[in-house]
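Before anything else, here's the structure in question.
One protein chain is absent from this view; the other protein chains keep their places.
Take a look at chain A:
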Amino acid sequence: MSHLVLDGLTKRFGGFTAVDAMNLSVERGEFISLLGPSGCGKTTTLQMIAGFVEVDDGGIRLDGADLVSVAPNKRGLGIVFQSYALFPHMTVAENIAFGLEMRDVPRADRDQRTREAMELVGLKGFADRYPRRMSGGQQQRVALARALVIKPALLLLDEPLSNLDAKLREEMQGELRQIQRSIGTTTILVTHDQHEAMALSDRIVLMNHGRIEQIGAPHEVYDRPASAFVASFLGKTNVLAATGDGQGAVTIGGLALALPGAGKGPLQLAVRPERLTFAQAGEPGLEARITGRIFQGAHWQFSADSAAGVLCLMRGNNGEAVPAEGETVRLRFSAADAAILPAGAAA
């Protein structure tokens, strides 16, 4: 049985449906990201799990037991907010011990567990500091320790790293992942940052307009986008105009590919920039003219004009000669790297 189950979960604000009949099963110990643009319903979903937003329809079950009818302060979930939401009038130790105090944990035990939680997040020696005397990263660690010290059934993270600068965010991502692995708490992260979602999660839940677009492991979702929205939201992608002959072959400009499952007539293919390569002499390819070339250290980024549309290419900087701007090249990709997008969907 799944640890956490969302069953047709729905929330409406007036005439606007923020979360629309959402179904999701989360296994024990999993790290799940709810990813999507702002207004896609991911935060509302988290708030319903936490109990701060009422559920209009559907259910939430934790270990088989209904969670919706449980008061928010009895759910025993750990929550970390983007704004940290630390108690400004309490010291670090008092902040962390708050949840234990609410559970009437005896003093000695409380002190011991608070100390352990502070060590876990690397805040040894900060016990008597007040939050306002700490950096954003340190405050975030306090918030994490405060949520984890109560040994929550679920850890809910609401854009926890968005207020940190890029370098610190990357550091905290690694640490968050490592801490989550070591204690094994089932975790749900809400984020609009695709890199964060891909770096941290076991599975990503991509949401748009209150609905789930796709659920899968980061590389699955990235390589096999189920919709044009997913393809365009996760990383850069090229959408190529192609024509199918109805018998498993498609032509893209001058390039013919065997693509089982492709229908007849015009269709759209999604190909990642890093999966497009330059055709060797003699190989068939899609003719294109290089219109831009940007050097980014580890790789080159090209833009090219072709019969199938404007394309973006990413090539590793591996010492090979690269074409110059204005040069005409031929591009190819393998059938395995192309995802057929549903008809009518525009990126």
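To be clear about the criterion, a residue touches a chain if its C-beta (ideal position, glycine included) is under 8 Å from a C-beta of that chain, and two chains touch if they have at least 3 such contacts; residues count from 1.
We adopt the following convention: contacts and distances are computed from a predicted model.
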From "Nucleoside-binding protein", "histidine kinase", "Lipoprotein" or "ABC transporter permease", the hidden chain's UniProt protein name: "ABC transporter permease"
Given that one chain is not shown, which residue among A:28, A:89, A:181 or A:264 touches it? A:89
Touching the absent chain in the whole complex: find that residue among A:41, A:58 or A:99. A:99
For the chain that got dropped from the picture, name the residues of chain A it touches. 50-52, 72-79, 81, 83, 85-89, 98-99, 102-103, 143, 146-147, 150
